[in-house]
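A single protein chain has been omitted from the complex, and every remaining protein chain is retained in its original position.
Letters A, B and C name the chains as they come in the text, with residue numbers starting at 1 for each one.
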């Protein structure tokens, strides 16, 4: 009586599905990538059904062999040519083609609701591991560039205005720690994803008392879900993974932005390697850092995907609703895109060529104004007054068209008698970075500690 | 010297593109759907180049024939098998295979920056027309159901609590007017999209004084862009179209939500036709309104796409940046998805079966409380007091476990002497809907006016 | 029996509101700013009630005088000290204190649902006019700077890499046209907001046949709503206004980003006037373009507000739901913030000091590579070959450490015999900008046309 031999639910229906519904309802184009997880889930379920007596040992063996054969077909691309409703329907149909009516026992005591939740969690756990690896590789690339640039000085910037001198290593490491946090968030997301929904049925649990703890162990889950309604309607694990990926994307976009600036003609601090640039179809001289822009632009799309997923949950009744299906493509695309972005940035970072001379040329004297004020403080001045005095000196220097250390001593002394001597002891950028010895500071020793800590955390 | 024969920009490059960049940079999988627009743009450009003497008449004819041949190949699916950087590179390569080195003259005086902006605008204008048509069809379906349900009464709801009786037609039309606004927004978006960027080059205009007004006329644009920097870096037209589509999606989600409730066992006001429902792989009795949920869930994804596009624009320097490329897939998917959603809802609405008896059964007496207060007002009571009195009557009725019109006259009179008589004149739900005769109200005549106005606006 | 004398709905209630609900439910802190609109709406309603006989002429006059008195109190800050449920309750209470029980007739035949929709539309229409004015002023400031910088040449950028020379005026105008589109969108939003909901009651229309067309005329609306359910549940007008404001915010962020770069030490193209910068509490030399960053950061918040409003509509049943109340603060804040941002940017733009020497110094020879290729095209070379040749020249120049026009003629000729002569005819940046004479191009005449067109559009 079923209208379509691939459907898992035709019995009570008299009319075929409208093609307009079919177009939106058919999820195979998106969820076919879950085939490995679906086969694994089926394999575990077969064992569980044998344990409760729904299958004999021989039937189980036959179904396991059948699933092997199905997996081989899927590996060879069977899902790409299929037009089943979803991956679960496809696997059951293919299994039926291999083992006959026995395949009809596979879906006993379960629903696609608990099955897809299980498949998605397995996929998410693996995708998180993949993204973690990509972020770790990017971290190592930054650390390696940092080590190489330990003795290269450059301006740091706040408000895109020159602030104080730092080591290039310090800048590079500033982009490593966000990745460390990303990895922490991903690990937390993975842990929370590691909860088995299978055995929750459509919403009210399974009619067969399957050993859910055993199922979890077999599939690599750390725990079993505690409530069947929640188990089939929850997508926190997907949203949390996408959030973590999206925030990682924001970090990549900040690194990209720094490098877009630094590789401009005006800054000229780094060169992006040719293989990570493209040209213009019109302007023959162009070599554009497209890699950076694609990563930057993509981070916005990741945020959009997160919004789509979270907005879909707003005001959704508890339990399974079909709205959830629309979130799957967003999950897949976001994790993939974050991973591809991290891999691309790793290549960019590895290919950077530093331009120490351009960086050194950008270290103007005013960047030591804070050090000058600090020297006055060490002589007893309250900082607020020292800041005011040095500010006045900067203003005077600007009026004279001179750097602060070239302001005539008399002019400086007129502002405050301590200034000329303090200017004499000010030293250069190297002296300034070495003055910042506290943890997290720019002194060589502090940066070395920092690099070692990061390297330990990002060891392959 | 070019590393890849399909690239339009190899001359100054010594090294091939890194595969990680290639993966994100290659936009053909998304922009191949622009092939019709790209061929049209090229055809117009060829004419413009002839007019400024870059091409002879014979060359133009040869290129036009070549473009015809290329279009035929693309129609036959050539873009699906290609691995060029983008649709523009593909078209130029295919043209070269047809006409030889002459194809190398095609890209004179323009850039992919102005070309893709032109293609995207053409595509958007067409996609808007398509979505407008789909929304119009949905509007007509709602109007038709409204006409059929002109004399069917049902509760209206605020806060999902029964409010006052309305005609089913009034409910159906309540979902038509949002579509009318959507169509207005789409028309405004189309009008603003109808501005030709071609001739803006990469950013600073074309080195050849092509007739841009003529180009616009040939391609169906209403105006030419006023500033080349803005022309290549602007994506307002795409964002505005996606916003309009996304807001339309919200309207569809509200209609879907109403119908999810109305088709539940508890409300039972309508039946969704079988072809727009699916079953459960576990529960044999189920017939779920998946069509409604897919439309509802999808509306969240449309919002996400809008966010991705707008976030990509945040803090983007003026002019063309590669980040813009990431927005194209979002544009395509959103317009497609909104259209598919509207088409699906049209089917759902056409297939609805009303259950007038269930609606009538839901029209409880308390829904006439406002009419009762209005009657007291007509007798001279200030509304605020009338409201208070009727509220007290409702409370009393609830305590007695009776509907308000069954409260004993003595009890009612104890609250206020006018109440028994007013209750006697209250009438039924039909009387109540007929009392609301002002424009936009529920009286039969007012609803007929409304239906006629909507029908005129949504005429095919 | 009412628990709180300010409530408009106590009659059927026996228990007071829980303080936790009161905290979220009380909207007066946000909607008190609607007081002008609410008084105006009440005034119009009083006239309409007289026309249908609910009020006598004397009562109407008394209520109008009372509303005058209430308006005076509100003007003096009465709403700031009040703790009523919302602005409508407050106005009715204050009116009652002035005119006594007659105030109880005010709310006849209407609901807060149609009243708040009316107030919000009036507010939105006025806020749009305010924002339009602020954007227009910014446009005029940009046009004025453009006129002043008509003969100042600077690099244009794509991918934050130098592209081709342009006039400063051309850059400034590139930020004017997006504002023109914003203003068009705002005008469309205003037009669609200009529809009167009053007379729609809570959901099913008014029980009194008020003259809605007359009400609309009196309040300045262009039309009346067609369906009462839609009229009370629709917030498209607010969302559309917020979208337009949010997209304008994105445009401001792009202008801000350009100026952040241009005012950096490395670019040095403009100086931001001191009153639009702030200092550092630590670094005495700092002068940061905080105005630009605040505008840039705020644009992200505007997008967030839009998302909040649209997500609130997802899956909301038709008609009025209390969820809508949460959108009001977002509407108010977004329009205010966009306006404040535009006003601030106007000051920044007016205070800019151009640094033509720094711009000129950034115009390197490679920026004429396209012009060189175009010269080869004019000599008969297909552009694709010309592009390739010039690309090779750029590569050779880079290897030699020379600008392209300093490559020895023999070296250039080795790449192609036409190159030396073309290099000789290449000219300078001025020559290059003058070559782009088509509409929207960089030639002086084209830019003058552009400025005049913009000035006409943005005339005060």
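As a working rule, a residue touches a chain if its C-beta (ideal position, glycine included) is under 8 Å from a C-beta of that chain, and two chains touch if they have at least 3 such contacts.
Computed from a prediction, not measured in an experiment: that's the story for all the values here.
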Selected from C:63, C:142, C:172 or C:291 as touching the chain missing from the view: C:291
Which residue of B:198, B:282, B:302 or B:348 touches the chain not shown here: B:282
Sites on chain B contacted by the missing partner chain, in the whole complex: 158-164, 260-261, 264-267, 279-290, 293, 307, 310-311, 314-316, 362, 364, 366-367, 369-370, 372-373, 387-388, 390-391, 393-394, 404
Residues from chain C at the interface with the omitted partner, ascending: 7-18, 20-21, 23-25, 88-89, 107, 110-113, 201-202, 273-276, 278-288, 290-291, 293-298, 300-312, 314, 321-327, 330, 340-341, 343-344, 346-347, 351
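Note that in this section only the chains that are shown with their structure count from here on.
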Per Cα centroids, the chain farthest from chain C: A
Whole-Å separation of chain centres (CA-atom averages), chain A against chain C: 32
Between chain C and chain B, distance of the C-alpha-averaged centres to the nearest whole Å: 23
Sequence positions of chain A contacting 2 or more other chains: 279-288, 290, 293, 307, 310-311, 314
